[in-house]
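Inspection log for the structure reproduced underneath, given as structure tokens.
Left out: one protein chain. Kept in place: all the others.
Every chain is named by a letter (A and B) in the order it is written, and numbering of its residues begins at 1.
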Amino acid sequence: MTFLWAFVIGGLLCVLAQLTLDLFSLTPAHVLVLFVVLGALFGGVGLYGKLVDFAGAGATVPLPGFGYTLVTGIGEAVKTKGVLGLLTGGLAAAAGGIKSAVLFGLAVALIFKPKT
Amino acid sequence: MGVGRLSASSYRFDNVVIRSQAAVVGPKEGEGPLGKYFDRIWPSELNHHTSSEEAELALLTEAQNLALVKAGVEWSQVDLVMGGDLLDQLIATDFAARGHQRPLAGLFSACAVFTESVGLGAMIIAGGGPTVVLAAASSHHMSAERQFRYPIELGYQRTPTAAWTSTAAGACLLVEGRPVKEPDLIIESATFGRVIDWGTKNPNDMATAMAPAAFDTIKQHLRDVGRDISYYDQVYTGDLGVLGVKLLDAMARQEGLDWSSYLDDCGKSLYDTQRQDVHNGGSGPGCSASVFSGFLCRQLRSKEFRRVLLVSTGALFSPTSYKQGESIPAIAHAVAISRMN
């Protein structure tokens, strides 16, 4: 069942982003920034967490899931470290993603050449 | 003197001919409907060069060399090279000149630079200046994407009004004198455009930005030479594409003019817009340069056409200006070319 909900919820989030792009004539960069901010907002009020429990990767793989990861990371860090967690929690939670993106990015840029 | 002033915008010439021309294009342009008219078609976008900028330089150099070879003229006989491209600081045109070592007048008017070069070249030849001028323009799809849009491998959806920057270069050798032998084509007149900005802001819709400039220049040209549009077999705009030609036609209609059967566009002709996924059509300085040097010159020589007006169109924006919310100014320059009999 989770597979179906991952497909449906993930797909619907993408449709929402596509409609934002097409109807408001924004650039893709503006839409991505908007959605990561929305993920952080809905994560902060606890709604995005419910979506993650329900749809699994359908909610964590799209970019709002990144905003959600940052906010929940901050929440947990504040519990253990206090106020300092506001600064350290976000990046710590997202470290795997960011660091792997940098490493993969470097590796691929060194190996492959752009085509058309 | 061989130059007559018709107005502040237009000049007529009676002693400038196009002796030879050459067009070299990329693989996508070669697969298009005009493929058979080009002198050379590259097998790949980069054609073994390491960067797209280097590839554009090579494409331009190849077109320039070929135009000279076809006329049997040596580089040392060329008085002045004129032309431009889209890259910052005109690096294709400038670096090509590092190779050929002839005097250079680098010009910029975005995709309108080919007719700017031919028009200015004709004017200074007719005015008694240089006698042999090589006018050329180039663009490369990948180098333009990198500079104006996004990295090559970055995924994004093109909008229906987006243009496809062509990988193409065209060069024409202009010489002083009356037409002497069969290949000579006559440059009759040129009209230099004003910068027109009617408030278009979307960088993915250059057709809407440029059509008013093309309209302004064509109207000015016809007024100055005192002719009706039917004087020309065909008026080719540079890269207005499918939408731009419709807009141009609609603007003419609003003034009670029926231009529809005389209008065509280089960017629209260069690709099969149904099949080749280029949306509005081709663009770039190399677009009108290659379509003129490849296709139109041959149509004139094969007597398909007696006389054409080439109106290259340029959108004069930069990646900075549109991010700052500026609208897109545009310009169009026209040259009238005819065959000798």
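Everything that follows uses one rule, which is that a residue touches a chain if its C-beta (ideal position, glycine included) is under 8 Å from a C-beta of that chain, and two chains touch if they have at least 3 such contacts.
Criterion: contacts and distances are computed from a predicted model.
Student: Which protein name, taken from UniProt, belongs to the chain you can't see among "Stage V sporulation protein AC", "(2Fe-2S)-binding protein", "ABC transporter permease" or "Ferrous iron transport protein A"?
Tutor: Matching the unshown chain against "Stage V sporulation protein AC", "(2Fe-2S)-binding protein", "ABC transporter permease" or "Ferrous iron transport protein A" yields "Stage V sporulation protein AC".
Student: Touched by the hidden chain, which of the shown chains?
Tutor: Touched by the chain not displayed, across the whole complex: A, B.
Student: From the list B:L243, B:V278 or B:I337, pick the residue that touches the absent chain.
Tutor: B:L243
Student: Using the touch definition up top, pick the residue from B:T208, B:S269, B:S288 or B:S338 that touches the left-out chain.
Tutor: B:T208
Student: What residue numbers in chain B mark contact with the hidden partner chain?
Tutor: Contacting residues on chain B, toward the hidden partner: 50-51, 53, 146, 150-161, 197-200, 205, 208, 211-212, 243, 246-247, 250-251, 321, 324-327.
Student: Please output the residues of chain A touching the missing chain, sorted low to high.
Tutor: 2-3, 6-15, 17-23, 28-29, 31-33, 35-37, 39-41, 43-44, 53, 55-58, 60-63, 65-67, 69-71, 73-75, 77-79, 83, 85-87, 89-91, 96-98, 100-102, 104-115
Heads up, the rule we're going with is that only the chains that are shown with their structure count from here on.
Student: Could you give the separation in Å between the centres of chain A and chain B, each centre being the mean of its C-alpha atoms?
Tutor: It comes to 46 Å between the two C-alpha centres.
Student: Could you list, by residue number, the parts of chain A that touch chain B in their complex?
Tutor: Contact set of chain A toward chain B: 25, 28, 114-116.
Student: Residue numbers of chain B touching chain A in their complex, please.
Tutor: 28, 45, 141-142, 151-153, 156, 202
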